[in-house]
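Handing you this structure, nothing more for now.
Every protein chain but one is kept in place in this view of the complex.
On to subunit A.
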């Protein structure tokens, strides 16, 4: 039946759309549907994981010089059809913080830095200067960072990009209407946490006030210098986020910029019909000699919105008409078709797969008195079966059993780290758990398990509860509607002992994983420290490691802290590393899964 009477049906799809928000904000645990478990674990993914342990290099001027190395076999011309689920709510870079918008932004926006793929398989990257001549220079351990703009960089309207535009781009981040983007840079410049940074420049640059030279200086038209009170060695990563791409000072229309931005990338917006479609065409003012990251192979991208995963998968599988040259930047192969696609070598050859940035974890609510005993927490960790979780998401092609909380796409990941033996035995170890519970004298204790009422949540929570019961817990499952799930579990006085959440890194450093989730000074309603852990050693290590300027050393130290958390604190039990499979029409070339984008790479595609 059509009509308003069936409104309630909408709820079934609610978690689907919410996942689009996941990259930036709270990652929902219901991003793909359950399905078969026939897929085999791809060796390539594991090799990929290994390669990811090496931290990403910060490139110099030579690394940052365009043009990008050509994609083998690439041809110019043709139109690419793009099927997208959600319309892009934001085109203003400062408001972009979700994966699908960030993927599209790769084509139209450029920032001071960016990730250059150094291999054709999407696994190897380095951070290079994008609009800047290099990834940034610091002489005082990350307190002062200097960037120089390249010669010949222009906006799509033909005006040159100057340091005044960069200043405008930074200062407008403080204006009240910018609510959606990342806030790392603002907090670092203001030397504060939370939203206190807005006090530094309450109206942004719009009422004649500007950031003082002691914070941001632009001594000439080409030079930009950031000054921080504390060292922030991760800045080159940070500035590569779409949220920090450059905005035109002259063309800054404030709120209206969100629908009609002045772009800088190889493509410009020919038309954007919110909720319907978008057309990107070549930007003649983009000079490939200034861009070491992007290509401009296809003539245009025709993007159509409202295409659910099932629809886009079926259309691309059918491979006829315009869909022959079709892709989806962010849709995955839906769980219903996944096993069929992977079983057929011809169809499989049109797919790419890889990791999403998210790591699933079962939080143990540290504010509960019953959870104060580490033996109880260890018993939960050993007893919790992970296999139901993997099965609920469609098997090993969609979910990989996790070891630590640092994911395979983040520097420092240790594939050998498996604190609770889950990689070897994903079914859990109820015998060991029971022993721990006996030692604690808590056999039969009540354990409230809040679970999300998505298909997946229903499925895995039942089996997980059974596994915990085997170890001697009296598990009480409590359903939480998916629409309000994170509202409920992020409340400090929630009454759940355990509940699941997922977290994605903003850049390949654990700085964007461990501090937001495990800093005991960040416990607040709505904040991301869901387990409410407050460990003095963890807190002081966060401060110490955040200031390490050498990314290699920092990555190793973060991994040590990951190990400390999971062996000495045990406030979470890692469940899975989220993965996905994407498909393209047979006429699409250069179809590669990019680990940093967390999806196919729109910059490399061409029409065969």
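Please note the rule applied: a residue touches a chain if its C-beta (ideal position, glycine included) is under 8 Å from a C-beta of that chain, and two chains touch if they have at least 3 such contacts; residues count from 1.
Definition applied: contacts and distances are computed from a predicted model.
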> Of the candidate names "Purine-binding chemotaxis protein CheW", "ABC transporter permease", "Cytochrome C" or "Carbamoyl phosphate synthase large chain", which one corresponds to the UniProt protein name of the undepicted chain?
Replying inline: "ABC transporter permease"
> Among A:69, A:318 or A:431, which one is in touch with the chain left out?
Replying inline: A:318
>> Using the touch definition from the top, which of A:118, A:308 or A:425 touches the missing chain?
In response: A:308
> Looking at A:76, A:195, A:270 or A:495, which residue reaches the missing chain?
Replying inline: A:195
> Looking at A:384, A:528 or A:545, which makes contact with the chain not pictured?
Replying inline: A:528
> Which is it among A:76, A:274, A:476 or A:495 that touches the chain not included here?
Replying inline: A:274
> For subunit A, which residues touch the unseen chain?
Replying inline: 1-7, 9-11, 13-14, 16-18, 21, 24-26, 87, 89-90, 97, 176-177, 179-184, 187, 193-196, 198, 254-256, 258-259, 273-276, 304-308, 310-311, 314-315, 317-318, 320-321, 323, 483-484, 486-488, 490, 506, 512, 516, 522, 524-528
